[in-house]
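Worksheet: the structure to be examined is printed underneath.
All protein chains of the complex are present and in place, except for one that has been dropped.
So, chain A:
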Amino acid sequence: MDALDVSRWQFGTTTVYHFILVPLTIGLAPLIAAMQTAWIVTGNPAWYRLTRFFGKLFLINFALGVATGIVQEFQFGMNWSEYSRFVGDIFGAPLAFEGLIAFFFESTFLGLWIFGWTRLPRLVHLACIWIVAFAVNASAFFIIAANSFMQHPVGAKYNPETGRAELVDFVALLTNNTAIWAFLHAVAGAFLTAGVFVAAVSAWLMVRSHKRPDESAEARSMYRPATIAGSLVALVAAGGLFFTGDFQGKLMFVQQPMKMASAESLCHTETDPDFSILTVGTHNNCDSVTHLIEVPYVLPFLAESRFSGVTLEGVNDLQQSYEQKFGPGDYRPNLFVTYWAFRAMIGLLLVPVAFALAALWLTRRGRIPDQRWFSRFALITLPTPFLANSAGWIFTEMGRQPWVVVPNPTGDQLVRMTVQEGVSGHSAGMVVLSLSIFTLLYGALGVIWFWLLRRYVVEGPLEHDSEPVPPRAPDDEDVAPLSFAY
């Protein structure tokens, strides 16, 4: 392996890891803000306890999300210095905006929220968590706008004097259609993750409450409403994913035809090809692939909202035309990964949808379900949105290979870069060292993260959080006990 492969593994590992934690933060912050709002509006202490319970889980997750995010900010310069030089003019701006506009808000106001339960007036304290909720979504927008530039560069031109891409239109960069649809899709995915998280955790606790007579009141006042609310969020988010995914797909057929051809294992240009569900073959040799199960009409609809009369370019034909345009080289992504990541992303959506529907049915008209299979179903559903998020990003990112900046078919053709050209000139050994350390440290922290979340979920909402209203300490008292301390 050379430094390029190791650097790709490192960026992939650290990013996938970061994005296991991020969607839960993005989706859960608004849900917790909504729970706290429900408490303040209705005065119902059940929402207070839910806010505290999910707030704890949120903070456990937030810590590791922040920790792994710090690395990303510097990894471009460390491992992809040539890329950073080439696009820094454009790519750096949304990153700096993210820090200035989103990170400052979320970190500062989260601190106020954590420590401000008895220090701040109630509405100010509520505003803090809403600001956090908006800021985490704003940060998602800026970083996805940066990523979308790599997928579909707009607002930039190549300057032959400096040999760098230069920003010419910042508004175009932020209103990149790829960015807008990718952002909406990622946010829908985050809300699905958080909705499923709330619903599945509450459903599991609800079923458990049958074995504990002392928890029956909680089951009715807390677990059931939370399960229903989470399921509704998950269903709406699933609908959002469907629509945003469809729009995004239509853009990709135009902007990154190679990515979509690989996703379909479509070798040769065809009119009205069938949508493939299952294939066998050595997937990185397009011609050896045998399509086993196929559905007609789907693919033309995905591409152009029509059921027939659509011609789609195949991998081999695109390869030839790219060679003519950009010179010799292999312009095909890893077909196996793109094909299966695409299917995993879509297929994994079925589990949360089925679970949410089952949960809404089982809790109808005031019912409290006690079925063992339902609580197992909840546990099985929990990881699926996380896996689907990862699969989606793996598809998006590995589908643009070998490019790090994909040439825009209707933009400046010189704003393009392959990963080979973007990597730093390190020795493989140095990058192997950092990759191994990151993998080991992240692995260990991931185990602790999972163990902590599990420990806190199994414990359930705690007794000392059952205070209906946190008492507000008078401000002039000298040695007032803190409501929270690390």
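FYI, a contact is a pair of C-beta atoms (placed from the backbone, for glycine too) under 8 Å apart; a residue touches a chain by one contact, two chains touch by 3 or more; residues count from 1.
FYI, contacts and distances are computed from a predicted model.
**Q** I want to check something: the complex is missing a chain, and I'd like its UniProt protein name from "FAD-binding protein", "Cytochrome d ubiquinol oxidase subunit II", "Protocatechuate 3,4-dioxygenase subunit alpha" or "Energy-coupling factor transporter ATPase".
**A** "Cytochrome d ubiquinol oxidase subunit II"
**Q** For the chain that's not shown, point to the residue among A:V254, A:L414, A:V432 or A:L452 touching it.
**A** Hidden-chain contact among the options goes to A:L452.
**Q** Have a look at A:G12, A:P45 or A:G77 and name the one touching the chain we're not showing.
**A** Going through A:G12, A:P45 or A:G77 one by one, A:G77 is the residue touching the chain not shown.
**Q** Given the contact definition stated above, which residue among A:L387, A:L414 or A:M430 touches the chain not shown here?
**A** Counting the whole complex, the residue in contact with the absent chain is A:M430.
**Q** Would you write out the residues of chain A that touch the absent chain, in ascending order?
**A** 59-60, 62-64, 66-71, 73-74, 76-79, 81-82, 84-85, 87-93, 95-101, 103-105, 107-112, 114-116, 119-120, 159, 164, 166-168, 170, 424-426, 430, 434, 437, 441, 445, 448, 452, 455-456, 458-459, 462, 464, 478-486
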